[in-house]
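After this line comes chain A, so read on.
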Amino acid sequence: MVCLPLNRGLLTPAEIKMKKTTLLALAGLSAASLLQAEQLDVEKDSLKFGFIKLTDCAPIVIAKEKGFFEAEGLSVEVIAQPNWKQLLDNVITGELDGAHMLSGQPIAATIGFGTKAHIVTPYTLDLNGNGITVSNEIWEGMQENDEKLQSDTPPHPITADSLKPIVDAAKDSGKKLPMGMVFPVSTHNYEIRYWLAAANINPGMYTSTDLKGFTGGDIELSTTPPPQMPATLESGKNVAYCVGEPWNQQAVAKGIGVPVVTNYDIWKNNPEKVFGVTKEWADENPNTLIAVTKALIKAGKWLDASEDGKLINREEACRILSQKNYVGADFDIIKNSMTGYFYFQKTDKREMPDFNVFFKYKASYPYYSDGVWFLTQMRRWGQITEPKPAEWYAETAKSVYLPDVYMKAAKMLIAEGSLTADEVPADDFDGYKPATSDFIDGISYDGKKPLEYLKSHKIGNKE
Partner candidate 1 sequence: MADTPKDKIKYGLLKFIDLSGFKVFDPPVRLAFGEDPKKQISEIGKFMILPIIFVSLCIFIWSAVAPTHKTKSGAAPTPKQVWGAWEDNSRFGEREDEKLEDYELSGEARTARITEVESRISELEAESLKLEEASTIAAEKGAAITAKQIAPLSAQLDELKAEIKTAKASRKIALENLAAKVAAGESPASSVLTLVQQQSETAEAEKEKRKILDDQIKEIRDNPPESIKAAQLAANKAADEIQHFKKRLDILNTSNKEVKKAALLAKVDTDEAILAASTDPSEIISKSKSIVTNTENAASVDEQRFAPTATIAWQTKRSLATVFVGFLIAAIVAIPVGIMCGLNKIVMACLTPIISIFRPVSPVVWLLIFQIVVGAFFLPDPAKHPLFTTLNQDYWFGWIKNPIAFLNTNPAMIFSACTVAMCALWPALVNTALGVSAIDKDHLNVARVLKLGFWARLFKIVIPSSLPLVFAGLRISLGVGWMVLIAAEALSSSDGLGKFVWDEYQNGSSQSFANIILACFIVGIIGFFLDRIMIILQRLVSFDDGSSTA
Partner candidate 2 sequence: MSYLEIDNASVSFGPVSNRTHVLSDINLSVKENEFIAVIGFSGAGKSTLMSLLAGLQVPTTGEVRMNGKLIKEPGPDLGMMFQNYSLLPWLTVNENIRLAVKTVFPKLSKKEITEKIGHYVDMVKLSHAGDKLPHELSGGMRQRASLARTLSLDPKVLLLDEPLSALDALTRSELQDQILNIWESDKRTVVMITNDVDEAVLMADRIVPLTMGPKATLAEPYLVEMERPRERQTLNDHPQFKRLKSEITNYMMGISKDSRETRDDITPMPDIRPKDFSLPSAGIRLKNKVSQPTSAA
């Protein structure tokens, strides 16, 4: 049975026949289950994907652990990366084939804010999943400013209105409250800015000379790596932060802070992470990219599978993610946020079935309108230093998001029977979500009208 290394390579037909009979007899029924997948002729079958230790890397991890990559004939290694910058660099240098990325990252890299490289994405990994946590002290202050918050289960959503007097008081005494976010082009940065600005707190602007984004701010918002967030809160280096899970739940578990709002409340079902590869890689390995997308779609669907409104696979997913080579945080803590619940305080456990959306609501499709939203935020806060025409927004989004690849993968899955047509957008869909005003401040967003959207905000660049 053992193939000697010397005569590897193509088997002769006679050999195949001989082996087939023995092998089939041995493998028995189980072989049949593999037959349904139509394998693509992939250009590269051994891949390395990078991820950051956050629960929203789940589709990549699940696709590996549940054998979805394998079913496409791919042998995948997933490797934890120390930070977003290194992750992006590793993708650009080719050390990694693809990676779990912040939604803003492919866009920023493509337009050259930070490291310049053309990155594309065929798949949105998840929606929502972030939260803003404030320190106990700030929480007490907010409670004093707003009677309604003086309860174990205060009414949601909590706006930053009750935070404003604290910010003003600190500013009057010559101090800008320090706050943390994950990365300059991360969703977290835009979300905490949005939340603050909605309550008339200026989070500071980026300019061509101020790459930290402090200019004119009422507070100072700076970059902190996610794992350090709770520590900075405890030490007073930050009084609030916006980060993904499990770092908000960890603050609750350790009793050092209170999550006040999730990004679901800031913008309902906002895109969070994407799967990114370089344009070059995508051009060289078109079939591999489709195969990878297929596996990711299957993983996303598996993660969101539910019965009677209960997510049936999440517990298993949490157990896998809690392995030390993946997210590695305690099972309980990951479970807190991924099984449809969220602890705002130890006494305040709420059902949040949509806190982590991986697939439902056609979430994993790469929408152009999402790309445009990030571009508007980059412009709003000055990361894009000059006004741009509306067409530029559309073109840039189109050069980064690859719905075609997604749809090809989806069609194959539909043909294989592992997906139904109503789970993905229709063929003639133009990639723009309909206009929505599901934001904490109720302002409406239409991806086709970026310039109007910019004008509708009080704080930030208006054109």
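A few remarks follow.
Assume contacts are C-beta pairs under 8 Å (C-beta built on N, C-alpha and C of every residue); 3 or more make two chains touch, one makes a residue touch a chain; residues count from 1.
On the choice of candidates, all candidates are chains of the complex that A comes from, given by their letters.
For clarity, every value in this text was computed on a predicted model and none was experimentally measured.
Going through 1 or 2, you find that the chain touching chain A in this complex is 1. Of all residues in chain A, only 1, 3, 5-6, 8-11, 16, 19-20, 23-24, 26-27, 30-35, 38-39, 41, 45-46, 48, 53, 64-67, 70, 73, 75-77, 79-82, 86, 93-95, 227, 230-231, 234, 246-247, 250, 254-255, 280, 316, 319-320, 322-325, 327-333, 346-347 touch candidate 1 in the complex they form.
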